[in-house]
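Would you mind keeping the following structure in view while I ask a few things?
Right, chain A next:
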Amino acid sequence: MAALQTLHLAHLPPDLAVHVALYTDVRNASFLRDQLLQGNPDFEYALVDASVILSTTHALAAVFRAANDHLKGRLKSRNVHSEIVFSLGANNNIAQSLRTFGITPTTTNLLAIKLSTDPSITSSTISEHLSASIQGIQVEFNDAKLAGLNNIAKIRKLYKLGGVGEEGSKGKRRRKDGTVESSGLVDGTAAKDAERERRELEVAILGLMALRGAV
Partner candidate 1 sequence: MISLGLEGSANKLGVGLIQHPKSGGPAAILSNIRHTFVSPPGEGFLPKDTAKHHRSHVIRLVKQAIKEAGVKVEDIDCISYTRGPGMGAPLQSVAIAARTLALLWNKSLVGVNHCIGHIEMGREITGASNPVVLYVSGGNTQVIAYASQRYRIFGEALDIAVGNCLDRFARTLRISNDPAPGYNIEQMAKKGGCLVDLPYAVKGMDCSFSGILASIDILAEKLEKRKGEGEKGWRDEGTGELVTREDLCFSLQETVFAMLVEITERAMAHVGSRQVLIVGGVGSNERLQEMMGIMARDRGGSVFATDERFCIDNGIMIAHAGLLAYRTGEVTRLEDSTCTQRFRTDEVFVKWRD
Partner candidate 2 sequence: MDGPSPPQPPLPAPFTHTHPAPTLLTQGAEALLYCTYFLTPSHPCALKYRPSKPYRNPILDKRLTRHRILSEARTLVKCRREGVSVPGVLALDAEGDGVSGGWMMMEWVEGKTVREVLVAGAKRRKEGRDDEDGWEEGVTALMGKIGRAVGRMHEVGVVHGDLTTSNIMLGPLAAPQQNGVTTNGEHMEQVGEGLGGEIVLIDFGLAGQSLQDEDKAVDLYVLERAFGSTHPEAEEGFQEVLKVYEESYKGAKVVLKRLEDVRMRGRKRSLLG
């Protein structure tokens, strides 16, 4: 079984560690969600539905934004952890983002994130609490694992990014003579195309998260 991962994001103060744990086959999502709704302080986590997370960068970009707003005293939601979930959204509607990206009663793939906003919050305290609280299988937090859990079609729909990076989309255009020319960066095998598609989707999502509705 994989263990809790502790990361240090670039630019953030070294003591503001980011702790991440990814679970599959979660059986007590309802209970966990209730703890959030009741504001149980022991459950101050960002609990994210991993099926709408494209990649580690996708999730961590939201952490970065929330942490920056936290450091500047500009949080719009209750705490830095709800702000992480809010920061995944592409608009200013906090409730909607929490509903869309946060844990739901039917969530089975769960990403739990916590920041060391206080020296008493350490890897071991979190680890202990999570293993006692979450009923599921802990797996490693990486792009390959997320790719096996997420639902790309759903992610496209959430961000209204139908077609971005896909074959035959505006990114690639057909010349009059029928040959395809690429305005993207990589060309070649199917694997490379898939990789290109994922990257285009990721950069489009990061852009929308950064703008947060200021379009």
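A few points about this structure:
One rule holds in what follows: a contact is a pair of C-beta atoms (placed from the backbone, for glycine too) under 8 Å apart; a residue touches a chain by one contact, two chains touch by 3 or more; residues count from 1.
For anyone wondering why these and not others, all candidates are chains of the complex that A comes from, given by their letters.
The model shown is predicted, which means the values in this text are computed figures rather than measured ones.
For chain A, the touching candidate in this complex, among 1 or 2, is 2. Every residue of chain A that touches candidate 2 in the complex is listed here, in rising order: 9-14, 57, 60-61, 64-65, 67-68, 71-72, 74, 161, 164, 169-173, 183-188, 200, 203-204, 206-208, 210-211, 214-215.
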